[in-house]
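Notes follow the structure.
Moving on, here comes subunit A:
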Amino acid sequence: MNPENYVILAAVLFTIGTVGVLVRRNAIVVFMSIELMLNAANLAFVAFARMQGNLDGQVIAFFVMVVAAAEVVVGLAIIVAIYRSRRSASIDEPNLLKY
Partner candidate 1 sequence: MTAPSIDFLTILPFIIVGGAAVLGVLVETFLGRRARRPVQLVLVFGSLVAAFSALIWQSGTRSLEVEGALALDGPGVLLMGLIIIVAFVSAMLLAERQLDPAGDAFAPRASALPGSVEERELTARGYLQTEVWPLFLFAVLGMLLFVTSTNLLIMFVALEVMSLPLYLLAGMARRRRLLSQEAALKYFILGAFSSAFFLFGSALMYGFAGSVDFAVISDALAAKPGETTLVVGGVAMISVGLLFKVGAVPFHQWVPDVYQGSPAPVTAFMAAAVKIAAVGALLRVYYVAFGGLRWDWEPLLWVIAGLTMIVGSLVAIAQTDIKRMIAYSSIAQVGFILMGVSSASPQGLQAVIFYLIAYSFTTLGIFAVISMVRDASGEVTRLDQWAGLGRTSPVVATTFAIFMLALAGIPLTSGFIAKFLVFEAALSAGAVALVIVGVVASVIAAVFYVRVIVIMFFRDPVEGGPRVAVPSAFTTLALSISAAVTVILGILPQPVLDLIEQAGVFLR
Partner candidate 2 sequence: MTLPLLTILGVIPLVGALVLLALPKGNARLIKQVALAFSIAALVFTVFMGLQFDADSTAAFQFVESYPWIPAFGISYSLGVDGIGLVLVALATTLVPVTILAGWNDVEDGRSVKGYFALILVLETLMIGVFSATDVFLFYVLFEVMLIPIYFLIGRYGGPNRAYAAVKFLIYSLVGGLIMLAALIGLYIVSVDQLGQGTFDFASLVGLDIDPTTQKILFLGFFIAFAIKAPLWPFHTWLPDAAKEATPATSVLLIGVLDKVGTFGMIRYLLPIFPTASEFYAPVIIAMAVIGIIYGALVAFGQTDMKRLFAYSSMSHFGFIALGIFVFTSWGATGSVVYMLAHGLSTAAIFLTAGFLMQRAGGLGAIAAYGGVNKVAPVLAGFLLFATMSSLALPGLASFVGEFLVLLGTFSRYVVVGVIASIGIVLTAVYALRYYQKVATGPPSPHVEGIPDLRGREITALVPIVLLTIVLGVYPAPVFDVVNPAVERTLEVVGVTDPVPTIGVLGGEQ
């Protein structure tokens, strides 16, 4: 199979993730969309690694996974804290800071 298709798939996934961030209200879902974007990048790295014929991209993917995991820890912590104080996980609800 042509690795370029994987790149295209990655782009599609990235777009889906972006749209998810823009349209979903639930903070968890928004967060998942971001993870999707990161993983789209991972897919692109791996696909490009294949196309380029070196392993760098695959190694990078591992790095990204670790970083993403760390991000989850921090992100969930913040979301949970917000949820506890506001009883809502809507990302639109915290709206005191504006203008």
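Candidate selection criterion: all candidates are chains of the complex that A comes from, given by their letters.
Just a few scattered comments:
As a convention for this text, a contact is a pair of C-beta atoms (placed from the backbone, for glycine too) under 8 Å apart; a residue touches a chain by one contact, two chains touch by 3 or more; residues count from 1.
Not measured: the values here are computed from a predicted model.
Every option in 1 or 2 comes from this complex, but the candidate touching subunit A is 1.
Across the interface of their complex, candidate 1 is touched by residues 7, 10, 14, 17, 21, 27, 30-31, 34, 37-38, 40-42, 44-45, 47-49, 51-54, 56-57, 60, 63-64, 67, 70-71, 74-75, 77-79, 81-82, 84-86, 91, 94-99 of subunit A.
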